[in-house]
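Would you mind keeping the following structure in view while I ask a few things?
Missing here: one protein chain of the complex. Every other protein chain is in place.
Take a look at subunit A:
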Amino acid sequence: MGCGTSSVKDRKSERVLKAALVIQNWYRGYSARLKARQRYALSIFQSIEYADEQGQLQLSNFFSFMLENYTHVYEKDPEFVTRLFGTTGQDDKDRQDYLGLIDIPDSYSGPRLQFPLTFTDIDLLIEAFKQQQILHAYYVLEVLFESKKVLKQMPNFTHVKTSPSKQITVCGDLHGKLDDLLLIFYKNGLPSGSNPYVFNGDFVDRGKNSIEILMILFVSFLVYPNDLHLNRGNHEDFMMNMRYGFTKEVLLKYKLHGKKILELLEDVYTWLPIGTIIDNEVLVIHGGISESTDLNLLHRIERNKMKSVLMPPIPIDGDHSTDLKKNKVGTTTMPQGIRTNGSFSEQLTKHEWEQVVDILWSDPRGKRGCYPNTNRGGGCYFGPDITSKILNRYQLKMLIRSHECKPEGYEICHDGKVVTVFSASNYYEEGSNRGAYIRLGSGTAPRFFQYQVTRATCSRPLYQRVNIIESSAIRILKERMISRKTDLIRAFQLQDRNKSGKLSMGQWAFSMENILGLNLPWRSLSSHLVTTDKDGNIDYMSSFQDIHIKKPVKEVQSTLIETLYRYRTDLQIIFNIIDSDHSGLISMEEFHTMWKLFNSHYSVHIDDSQVDELAERMDLNKDGSIDFNEFLNAFHVVHKFDRLHESDTQLA
């Protein structure tokens, strides 16, 4: 086979070839497994996020339940119930009411805005926020007040025209991540008459600079009201803010005037337009559509009557259609009715309200048809046939929406007719996803731009990034497990006939999915959550060994602790609503009432006296009031082998 030397060479190069193949093969396998692990982590984050949103809607049912069944609560304390439903007749307040008593001290070194605002104020704010300065409450209120005035003039849908020389940029969810907004402005330029933007909702919650983002967006809006378009997202909702962190952020940054800001914000939200229509072809809305989406109706409704997704229009006399002709005074004890002489003109009709919820909450899916969005608990899943139907009906070509985090920052589906754009990079955790924005111009195809904010100057290798998001996701999942520990153990033991402490993989996965209500790849995740013996059987108690909920008082029952931990966010929201002066204290009586109601609605089977006793023992009783923040903060999870030791991971 040829002469000696060349056959040696052949053999050598054959060995090199084989060696290269081995390394490449191994590397591709390793790299694929990393990517799969990344996906698993993301699906954990997403499942829990949506399950939480579902929990939020359960809270809304609780409020309705309260009103329907405890009318005596109202009769005894009408203030209490009206407090529950927020709005205190905002329209009567004028500028003086908001700004009157607020002084800006000379010592204030933050940015000072000059009204009427100009582009220099935008620059000023950006520079100040880069240096982590806080805008004084006076300016915040002024900006909000002025924004409300201008927003009121806007129609429900803004119609925009582009041209090849004047393209428009569409951005998705920002969720308080200031770095992403600044990166977008850096790459794509500041908003101006020749550089218009649409921000498609969810500016706030979760990230830690929600108020700063709002201020930049509103100031830009006031300077360029015809070129900076803001659409309402499902998080532009004062009740969502209570659960997902924005309320907390405001109260922390604005200790003195936070409450005023929140009140005004509640109102400003309702005046945000529902959507934008570009060149009569592209519909831009936050969530999605349903088979019954009626754009003509949506153009007409009084959008400011949509206060919160948690405040559906209340039926009158058990009649489920809110017919405006039936203005019966005093036949119900509904709060809105009381304040406005029994007229229900303060509400949308049920149909109108549902239309708006669909727009703000729906998600596209591959399956044809329209189904209730069971993950989120609101809006629906809509298929490609629905998209075609609705787009054709209104002679539109494309739907751009946000609302869902995508690993690449954007995703195209339904045959190119639906585009999701999401602008908060690293949304769940550093390295979890990219952010994106879209540039559109008539006559040109849409262009997508992606980015990812990194803290370090050089980005980490893939395996490190995956490790970070994986551990973060597993941590959150374990916390979920511990908050359902009793139910999980009961389910495991039911299947463990011979009390061996072991279950098959199938049995374990079944219970996990059932009890936690999360559709996750349990088999693939099992290695992170439990120990498996050499026969492949699962030691189901091993999950609970390195993590427990801290007991604030020794003698207290574990199940009580677990329940309080599990519902801590809901309880926080309820308490926050009762605590109208944001003092952090509610009366013992209010505490008892709320607990009784909560107990019966959520069927938690905890003795009221146990909770009282707990509060007593924790010595939180300060002159007949309970410091509920202290109460709730006492229930947190301790990860035994964790450097951080106590949980500070926040999905909210």
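We adopt the following convention: a residue touches a chain if its C-beta (ideal position, glycine included) is under 8 Å from a C-beta of that chain, and two chains touch if they have at least 3 such contacts; residues count from 1.
To be clear about the criterion, contacts and distances are computed from a predicted model.
Missing chain, UniProt name from the options "Ubiquinone biosynthesis protein", "Dynein regulatory complex subunit 3", "Calcineurin B homologous protein 3" or "EF-hand calcium-binding domain-containing protein 2": "EF-hand calcium-binding domain-containing protein 2".
Across A:411, A:496 or A:539, the residue that sits in touch with the chain not pictured is A:411. Of the candidate positions A:7, A:25 or A:450, contact with the unshown chain belongs to A:25.
Of the residues in subunit A, those that touch the hidden partner chain are 15-33, 35-36, 39-40, 43, 364-367, 411, 413, 459, 461-464, 467, 505-506, 509, 521-524.
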